[in-house]
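Notes follow the structure.
Here the complex is missing one protein chain, while the rest keep their positions.
Every chain is named by a letter (A, B and C) in the order it is written, and numbering of its residues begins at 1.
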Amino acid sequence: MSEVGVGHYLTLSAILFTIGAIGVLTRKNAIIVFMAIEIMLNAANLAFVTFAMSIGDLGGLVMVLFVIAVAAAEAAVGLAIIVAMYRHRETVNVEAFTAMRG
Amino acid sequence: MAFYLTTILFFPILGAVMLAGIPGRNRAAIRQATLAIAVIHFLIALPLWWLYAPGGADYQFVEHVPWIDSLGVEYHLGVDGVSVLLTLLTVLLTPLAVLGSWRYIDHHVKEFHILLLVLTTGMLGVFFALDLFVFYVFWELMLVPMYFLIGVWGGEQRVYAAVKFFLYTFLGGVLMLVGILALYFHHQGVTGVYTTSLADLMAIPVPGELQLALFLAFAIAFAIKVPMFPFHTWLPDAHVQAPAAGSVILAAVLLKMGTYGFYRFAMPLFPEAARQALPWIAGLAVVGVIYGAMVALVQPNVKKLVAYSSVSHLGFVMLGLFALNVTGVQGSVIQMINHGISTGALFFICGMLYERRHTYEIAQFGGLSTVMPVFAVLFMIVTLSSIGLPGLNGFVGEFLILVGMFQNHPWMTGIATAGVILAAYYMLRMFQSVMFGDVEIEANRKLPDLSGREVAVLLPLVALIVWIGVYPAPFLSRTEPSVDRFVERVTRTAGTQPAEVAELDADEAEPPEAVPAGLEGRP
Amino acid sequence: MTGVAIAFWVLAAVAVLCSLLVITSRNPVASVLYLVVTFFCLAGLFVTLHSHFLAAIQVIVYAGAIMVLFLFVVMLLNLGTPQWFDVATTPLKAVALVLGIGFVGALAAAGVGDFEPSATGPAAGVHPDVLGSTEAIATALYSAYYLPFLVTALLLLVAMVGAVVLARRER
Partner (left out) sequence: MAANWIWLVPALPLAGVLVNGLLGRRIGKGGVSVIGPGMVGAAFAVSLWLFLDLAARAPEARTLSQNVYTWISAGDFRASVAFLVDPLSATLMLVVTGVGFLIHVYSVGYMHDEDRRGFARYFTYLNLFTFAMLVLVMADNFLLLFVGWEGVGLCSYLLIGFWFKDRANATAGKKAFIVNRIGDFGFLLGIFLMFGAFGSVAFADVLPSAATVLDAGGPLAFWICLFLFVGAVGKSAQIPLYVWLPDAMAGPTPVSALIHAATMVTAGVYMVARSHALYDMAPAVLAIVAGIGAATALYAATIGLVQTDIKKVLAYSTISQLGYMFLGVGVAAYAAGIFHLVTHAFFKALLFLGAGSVIHALHGEQDMRRMGGLKRALPVTYWTMLAATLAIAGIPPLAGFFSKDEILWRTWDAGHPVLWAIGLATAGLTALYMFRLFFLTFHGSFRGTGEQRQHLHESPPSMTIPLTVLGALSVVGGWIGIPPAIGQTLGGVPNAIESWLAPVFADAHAEGAAHAAGEAHAIPPMEYALMAASIAVALLGILAARYLWLTRPELPVRIGLQFRVAATVLSNKYYVDELYDAIVVRPYNALSHFAWRVIDEGLIDGLVVGGTGAVVRWQSRVSSAWQSGAIPTYVTVFFGGVVAILVYYLFG
């Protein structure tokens, strides 16, 4: 097993990102979609850290901090919306909410 | 008197405002008021006939008021021989149109008359404008009232017809706007000055490639309006659905916008391109003449028949314009007036038939000669004028066009002359099935002959038909100088070429020495 | 094979497996738990990258706070029971898979695997452990990235207010 280089981490990050995306695309339960988004965010964080350490630039690390903060805010608001959605339609199925139809 | 053209131009608007004051219920008052306004308007404009001195300056009664300085736009009006005649035709037909639709229009009478007056202003604006911007404003302004005239007071599929009419012309107009802007910026490129005045734009040379493109942009817009062959399908629908007055104004004046556009803007601005496109446009005109005549033959609806005859007649007018010699263009100009008179009268007649039987189907009529003798005589004279019987106005225009065009394009004119036979065929066939034979349909037996009002509508037109036919000299002499200038402008090779005129070779290569270095600008 | 490599492969495998389970499991509660495991793996990976502070943050904020919130919401709306409607229609799944594979394939084809960035950042020479330490990030945070730091704080405040307003039961 050769030395673990930057490439590996990036590939892993890509894979995680894709899994998150597929989750978003295929699941119709708002909560699961939400979690898939969290996975995608983390994949991005991983890529940030990898680059930060390999290049030697603190910016990447700080960026991860901000991403986490934003994720937290997003989670809070998102879940509040989901609760409101649930109370409104007794379901969290994404396809039930088509009010924004073209 | 100063601002004479502006008074003629905005008097109808003034009238429309006054009309707004009269309560809608009082229909008779509205009709009389509009008639009075239209007649006064006619009297105001009539002196143009004497005041316009044919030998005088290119454009007379010129008015020059800076309007939008930042864009270089001026409120620039003026008339030459041709626009004087077209103006007089317009101001003559408006009162007749009001008189003609006395009993025809029964709902929204006030709005109808206001729109009619606004339409008149729109049309006059186009004839007076010597600034492309002003021209375009009135060109679009003219569309709106006509759209409502067809859309509100029309027949069954009036909405379809109105929308089709609007889209067709508007599409053309937008295309032309692109042309105007391209020219506008090209002019700025060459001279560094922003202006939309026609005279300035005509002064600068336009390189071959751009000139052809710009010419096509203008030409297509006007070809739709003429209408020329492929773009004509809006005309029959618009005519069939339009009310009598609308149809008359549409046929008599609006169609002339196209030919007038070619005469005033498209050809003078781009002479070389016009000559390059000549075979195509003249070819389409000939097709239009024959095609219009053929399709007119088999129309069951008399209004559609007259509409297709307009396509044929205006094919002649376009042919005359592209004869590029004074005889042909004179013929074309006088034919514009003739067509306005004879087809205007024909549409009044269609209106009268519709008022009596509420149908345009030729089959519904027959043997009206015995029932309505006065109508028969007037209808006969107008029909003869329409098929170009010598001694009446149609022949003068048609003959000059053909004799002028024949000198340059014998074959094309030969085919177009066949149109003379076809015209006789479809008009007489229609006339016979409407007027002759026995009265089979009961309803036709008791049809009232023309009332005093209806005769008053047709009489001035018939008088003009005979006058222009027998003694066209005053009309021809008024337009001759303007036509001379037009032909000299369009046939002269590249405007800026030095004295020894090298024939501009048709290929795109713009001979560098032809355009002095100073003016060689990049758009 | 150094200890780090082994750790990487183990953590990577677990992370991938758990995230797959997150998006495929019928039961949302199970999904939440798998997600927590994934976050722990990631924290581990941060450690292998010598970014110890971030690993800690990851564990505390993400795994601790956010996932608790998720669990709370799942319990609150008793979504525990598997829902019938949950998985999308087959064509949509097919499209998603294709796009996913396309995405990864494109990156792999572009040679992300053996990508060796040159160490040109401002702190290039510093030893990774120092780089990953808390004070290094702190100094950066309070000097160069001071403004974003404040903005994030404001953002969190707004988020809190928003969440409260949204989730409030109308009277």
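Methods note: a residue touches a chain if its C-beta (ideal position, glycine included) is under 8 Å from a C-beta of that chain, and two chains touch if they have at least 3 such contacts.
Remember, predicted model here, so these are calculated numbers, not experimental data.
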>> According to the contact rule at the top, which chains on display are touched by the left-out chain?
In response: A, B, C
> Which residue among B:Gly24, B:Pro279 or B:Gly391 touches the omitted chain?
Replying inline: B:Gly391
> Looking at B:Tyr291, B:Phe322 or B:Phe379, which residue reaches the missing chain?
Replying inline: B:Tyr291
> Per the definition of touch given earlier, which of B:Leu177, B:Ala424 or B:Leu459 contacts the omitted chain?
Replying inline: B:Ala424
> Where the complex has a chain not shown, which of B:Ser101, B:Gln330 or B:Ser386 is the residue touching it?
Replying inline: B:Gln330
>> Just to verify: which one of B:Gln211, B:Gln299 or B:Thr343 makes contact with the chain not shown?
In response: B:Gln299
> Which parts of chain B are in contact with the chain that was left out?
Replying inline: 164, 230, 232-233, 236, 291, 294-295, 297-299, 325-328, 330-331, 334, 367, 369-370, 373, 384, 389-391, 395-396, 399-400, 402-404, 406-407, 410, 413-414, 417-418, 420-421, 424-425, 428-429, 432, 435-438, 470-473, 476, 480, 483
>> Touching residues of chain A against the unshown chain: what are they?
In response: 21, 24-26, 28, 94-95, 97-102
> For chain C, which residues reach the chain that was dropped from this view?
Replying inline: 88, 92, 95-96, 99, 102-103, 106-107, 109-110
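In the analysis below, only the chains that are shown with their structure count from here on.
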> Chains shared as neighbours by chain B and chain C?
Replying inline: none
>> For chain B versus chain C, what separation do you get between their C-alpha means, in angstrom?
In response: 74
> Quick one: chain A and chain C, Cα centre-to-centre, how many Å?
Replying inline: 6
> Which integer distance in Å separates the CA centroid of chain A from that of chain B?
Replying inline: 68
> If you look only at chain A, which of its residues touch chain C in the complex?
Replying inline: 1, 3-12, 14-23, 25-29, 31-32, 34-36, 38-39, 42, 45-46, 49-59, 61-62, 64-66, 68-77, 79-84, 86-87, 91-93, 95
>> Show me the residue ranges of chain C that touch chain A in the complex, using the header's touch definition.
In response: 1-2, 4-6, 8-9, 12, 15-16, 19-20, 22-23, 28, 31-32, 35, 38-39, 42, 45-46, 48-51, 53-54, 57-58, 61-62, 65-66, 69-70, 73-74, 76-77, 79, 83, 85-88, 92-93, 95-97, 99-101, 103-104, 107-108, 112-126, 128, 131-132, 136-137, 140-141, 144-145, 148, 152, 155-156, 158-160, 162-167, 169
